[in-house]
Each structure stands twice: as C-alpha cells, then as structure tokens.
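One structure is given here, and the rest of the page talks about it.
Missing here: one protein chain of the complex. Every other protein chain is in place.
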Amino acid sequence: MTERNRSRGIGRRQLLAAGSTAALVAGVGGFPAILKAQAPAIKVGILHPVTGPLAYSGTQARAGATMAIEAINAAGGIKSMGGAKLEAVLGDAQSKPDVGAAEVEKMNEAGVSAIIGPFASGIALATTQAAAKHNIPHIVDVGVVDQVVTRGLANTFRFGPGLAKVVDTAIANLVALNAASATKAKTVMIVHEESAFGSGMAKTLNEQLPQKGFEILETISHPNPTRDFDNIALKIKARKPDLIIPSNYYGEFVLLARTLRQQKVEAKAIYSILGGAASNFRFVNEFEDAAQYIIDCNHWVDPRKPEAAALRKKVEDQKLFFTYEVFLNHECVRLLADALERGKSSKREDITAALTSSSWAGHMMPYGPTKFVNGQNEGAAPVNTQIIGKDIKVIFPAAFADAKPVFPMPARG
Amino acid sequence: MMPSLRLSGQRALWAMAGVAIIGVVLPLLLRSDFWLNFAIMVLFFTVLGQAWNILGGYGGQFSFGHAAFFGTGAYVTAVLQVKFGINPWLGFVLAGIGGGLVGAAIGFLSFRYGLRGSYFALVTLAFAEVLRILANAAAFTGGGVGTLIPLKQTAANFQFVDKTGFYFVIFALMLIGLLLAYWLENSRFGARLMAIRENEDAARALGVNAFAIKLGAISLSGALAGLAGAFYAQYFLYLDPRLAYGPGISVEALLVPIIGGMGTIFGPLLGATVLHVVGEIARKVMGDAVGLNLALYGMVLVAMVLFLPNGIAGLARRQRLKPKEERL
Partner (left out) sequence: MLEFSILLPALLNGLTIGAVYALVALGLTLIYGVLHIINFAHGSMLMLALYGVFFLHALFGIDPYVSLLIVPPALFVLGYALQRGVIGRASHGKDENILLVTLGLAIVMDNLALYFWKADTRTIDTPYGFDTVDLGIATIAVPKAVAFVAALLICCALWLLMARTDLCKAIRALAKERQGAQLVGINVPHLFAMSFGIGAACVGAAACLLLPSFYVAPDVGQVFVLIAFTVVVLGGMGSFAGALIGGMIIGVTESIGGLFLGESLGQLGIFVIFIAVLLFRPTGLLGHRA
C-alpha cells in the first residue's frame, strides 16, 4: 500500500530526490532496510480553482502548496512519524463551488488526512461544509469572507486574516498614516469589484470610515470584467478625493491603475485594500510608472524573516511571481506539518486536535504564534505595502517595516 | 421529422419504472459518498436539462437564459428563509412558482412580440443578465456579497445530514421531469407544442393558439428550473448573483438535453450522465495537467456533434430505424 501510493502520488521528482539516498541505503543494508525506513505517506488534499476565471490565483496557490510539500519531504518528512512523507492529492475546483465540493468527496475517498485550499470564499463555504461531514481538517488559505469561519464547523481553520480584520487594520493604518503626516487626507472614493470580497469590503468601509472622520465622496462598484475605466477615472478626477481606495481582481486593477495614470489623476494616495495587483511583482515590473507609490493593505510576509527571502528567491527561480497565494499556501502546508509533527498521527481527528491547540511560530508571516479561536487564527493580520521603485516594501506595522511610507505621494506629472 | 429515439407509450412507462427502481436501489449500492454526490449532480443537471427540454426540445424554443428561472428559484428559497424565516420546504414550492412566473413573464413579452429562433435565444440571455445585475444591486439578495443560508442540518430544514436525503429529493424531481416529458408526448398540449416546433405557421393555420401553448411551456419549464435552483441553494447553502444568474447555468441547461437528445423523455438523463462521465474520465486521463481535462471534454463534445447529430438518444434510433431514416 505504502509503496504503491508513494510511487503513484509523489511524482517523479520526489522519487529522483529520494533515489540517491535509497540507493545508498540499499547498498549498505540491503532491500528490507528501505521498507522499514519508509513510514506511510500522509495524503494532503491541495484543492484550488486552477481552471476558470480564478485560474491565476488557483495556479499560484497550488504552486505554493506543492513547493512546501517538496521542501518538507526533502528535509526528511514528518520526523515524529518516522520521516513520513507528505503526498499531494491535487484537486481542481474549476472556479465553481459545486465542483469544489465534489473534489472534497473524491479526496475523502482517496484518504486524505487534511485539505488545504480553496482560495475563493464562495468555494470555501462549500468545501469546508463538505469536508466537515467527513471530519477532514480543512485549512483555508485565503477565503477572506468572515462567514467561512463563523459557521461553527470544527474542522475549519483559517490561517490568514478575514475581511473584518483586514478592513480594521487598513483603517487603523490609514489613521496612523494621516497622523504622521503634515498633509491630512480626508475625502475618499472607493472603487471596488462587485463580487463578495469587494462588496463586503466596501460595505464595512462605508460603516467605519465616517466614524474616523473620513468623508466618502462616492463608492463605485464595477462588474468583473470591466472593459474600460475611463469614466471612473473621469469621476475621480472631477471629485478630487484625497484618497482612492480600490479593491479589485488583477486585470481590473491594472486597467484602473493605468487609466488613472493616463488621465493624470492626482490624489494624496492610492490606498488599495486587497488590491488585485497592488502587491504583485508582475504589475510592478510591467508598469513601474503607473504602479509607483500605490499602497496596499494585503497578505504579506514578514520581511525580517530569512525564510521569506529564501522562498521568494525559490519562487522567482521557477519563473513565478511571488504573490500572496504562493506564500499563504506554502505556510498552510507547513502549519499542517507542524500539527502532524506534534500530534504524531495522520488521523483526521488527531490533526484537528493538534491544529486546535496549535501555537506554531516558525512561519514567515507577520502573525506571531498561531492561535485558533473558532477556527480563525487570531494572530493573523495583513500589512501595508507600498510600491517603491521596483520593489514592494512593507510600510506598516512600524515594528518591521522596511521602508518609510511615501505619503502624500508626489505629483506624477 | 420526428427527432431521435422515441420510447413511446407503454415502452416509455416500462423504462421509467426501470429507472425508478434502479434509482431507489442505487443509494443502497453506492457505498461511496463521492459516487453518491456524483449521482446527485447528474440528477440535478438532468432536472435542469429536462426543464430546458420541455421548452427547447418539445417546443423548439431555444433558450440561452434558463439561469433566469434557476436563479429565481434559488433566490426565492434562500431569501425567504434568511430574511423571513420561511421554511425551505415551503420555499421549495414557492421557488417552483417563482421560476414559473418569471418564465411566464419572459414568455409573455417575447412571444407576444413574435420572437423566434436566435432572437428568442438572445432575449432570454438578456433577461438573465438583467436579473443578474439587479440581484447584484438589490439589498435583499445580499448584493454582490451573496446570500448564505445558515447551516442547520435537519430534514425539516431541508438540510440532510446524510446525502441520501438530498439524493431522494433530486431523484423525485427527476422522476417528475420524466413524467412531464411523458405527458407532453401523450397529451393534446404536447401534441400542439410539437406541432409548433415543426411548423408554427402551419400549426396556427390549424387553429392552435401558439401563444398560449408556448406560454404554458415556458412557465412549466421555468417552474422545473426554479425547483432545481431551490435544490442547488439547499445543497450548497450559498448563492451569489453570478452563481444564480450567470451564463454558466444557462449553457449547462442546454448542453445536457442537446447532447442527450432533444425532445425525448430520457435525453436529458442520458446527456447529463454522459457529460459527467466524460468529465470524470477526462480528469482521470489528463491527471493534474491544468486545463487539459476540460480541453479533452470540449473535444469529446465536438466529436459527439460530428458523429451523433441527433444526440445520444438518436444513436439508438439510428440502429433501429435505419431503413426509415433514408426516407428523410
């Protein structure tokens, strides 16, 4: 069983990597030694929307998760379990909740110990529910909508922050930014995509920003896809807000940023929240000029931690962009590995118990040790980044910022 | 020309009885939740496809907008439950009514103005889009954030702990769909509807009230699609405007019966089964290569059209009725 699974699932690369060691062992101790050394592989469901409209994020997420699995296996697997290897069972939710739920059923029968995924909130609602029926621990990688963890499903763990936390942090940092600067931003325009995360964010902002003394001039919701942002730029130009707060998917964000630049729209800051491209190196590389000084409140790594830089290099060596989908999934796999290491068991209920009591501090996120309360990692928080030159710098929280915020941003002429 | 495999009268009833028996026994044999879920999804798309088949297959009115009915049914159940605490079983019935009413409204407008063929198809598409945009803007649907039905797994709440419960609901709905199709094939209403499909002007000349018949068909079709929508809402507990009213559902709804055999009782069941099996096989064959499984699925689709011009049901007929077909 073990041998069969290993050779089928782990893939050629893994076998090659293990090959040299195996040959050595075989040479010294003979064939039976390998069998003894080989603990059963632990199957992990890696479930993302790698086709359909969310394919980009899904692919990035899958890359992050599989890289982590390869790294853990290469480093000797789960040591407390006799060096047991992780085996990825890949799933494609096709950007649809019903397909995501069907994939969970398939993974259940494939005998996965846990599931990591599935990027989008709408899919996460379906997959966590399906996984709960089989008591499969389900680590949610992104899925920011708050209801993902507030439904009382004991199997659901969200490593990253939820929408409420993101918006709270964004507002707090905005207030801090204002306080530290001579020029104060007061008026705001929000440009958000119309699906769950953009609308949810706009709703919360509309409730909270006025309490902090900001005046919302207008909230513009736009569909996905939006083909043209000229009119939105016109409106912004006419209303002259101090702050532009965008929240959109990648394609729309790029179009918006380009149009703002083209129409020479000036503001004190473009302060995006979960901006689709604002902390994406592809955007920075391709449109350095339009991207300059855009601030984003988003998932990001702790720049002080060497693992973060190492992972970024590894990702870029594979000709991929270092985006939040990659590192969040990478760290979700390591979170699971930590739970396995401590629980010494690949049984679903043991993993759930180990995750519930998790206090893992070895990650590259700016979170502190993990602590799950009703499935939400309480320490999780976004950070503020700003595009400065060709790099994405952390500007908040001050404790580990690697650049000073440029605010207000200089006129771009 | 009479399209494809026609199991009529007695034979169709026997076949339905067979399907009913297999369907009841199936969950006892399926020890696997994956396959049970698979069966549920096949039946779900069968119901949706049967809804389309009533209007498109028997009535010859091609809709690209069945999401309008499906989404309405889904939202009726979800919103009544979340906002007004109305029991989803009652919501289920109301979803059928809601879907039927939307069908009647769209039908009234488009048939009143004599839209046929691709014009009718495009207008239904536009209506579905209008509903999607409205659902996105309205507050009571939760707008773009969507509507989440609270998790409360009791049968009285139309949320079964065991998937078998969902299975029997959708299976019953599928049987109702079969009976409807059977009724269409054996009733005056159905005969008139099919006469309109073959030649509307001729049917009119013979005194058929084409407007009323088509209106009846689209309402019936809308009601069945609305029920499918309510089922979807209860099974997945989450809706947003794109899931409910997006073009994806409209395409699935027409794919299933056309592949299976339009205007046949069992066409949608055949179509949904084959499409899902093909989808699963494509996944197996292509493994984890991103996109290739769907590409293969698309190729099979193209190949089916190339080689099975009358759907899968047409295949059976071709063998049996070969000599007769020459005459066409």
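A and B are the chain letters, set down in written order, and residue numbers restart from 1 in every chain.
One rule holds in what follows: contacts are C-beta pairs under 8 Å (C-beta built on N, C-alpha and C of every residue); 3 or more make two chains touch, one makes a residue touch a chain.
Values in this document were obtained by computation on a predicted structure and should not be read as measured data.
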| item | value |
| --- | --- |
| Residue touching the undisplayed chain, where the options are A:58, A:77, A:275 or A:408 | A:58 |
| Touching residue (missing chain; options A:109, A:215, A:230 or A:349) | A:230 |
| Hidden partner chain, residues of chain B it touches | 62, 109-110, 113-115, 117-119, 121-123, 125-127, 129-130, 133-134, 136-137, 144, 247, 251, 254-255, 258-259, 262, 289-295, 297-299, 301-302, 305-306, 309 |
| Touching residues (missing chain, whole complex) on chain A | 50-53, 55-56, 58-59, 194, 220-223, 225-228, 230-232, 234-235, 238-239, 250-251, 254-255, 258-259, 261-264, 282, 286-287, 289-290 |
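One rule holds in what follows: only the chains that are shown with their structure count from here on.
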| item | value |
| --- | --- |
| Interchain centroid distance [CA atoms averaged], chain A/chain B, Å | 37 |
| Chain A-touching residues of chain B, taken from the complex the two chains share | 32-34, 37-38, 41, 136, 143-146, 148, 150-151, 161, 163, 232, 236-238, 240, 242-243, 248, 283, 288, 290-291, 293-294 |
| Residues of chain A that touch chain B when the two form their complex | 50-51, 55, 59, 90, 92, 94, 96-98, 101-102, 105-106, 108-109, 122, 125-126, 129, 133-134, 145, 147, 151-153, 193-196, 198-200, 203, 221, 223 |
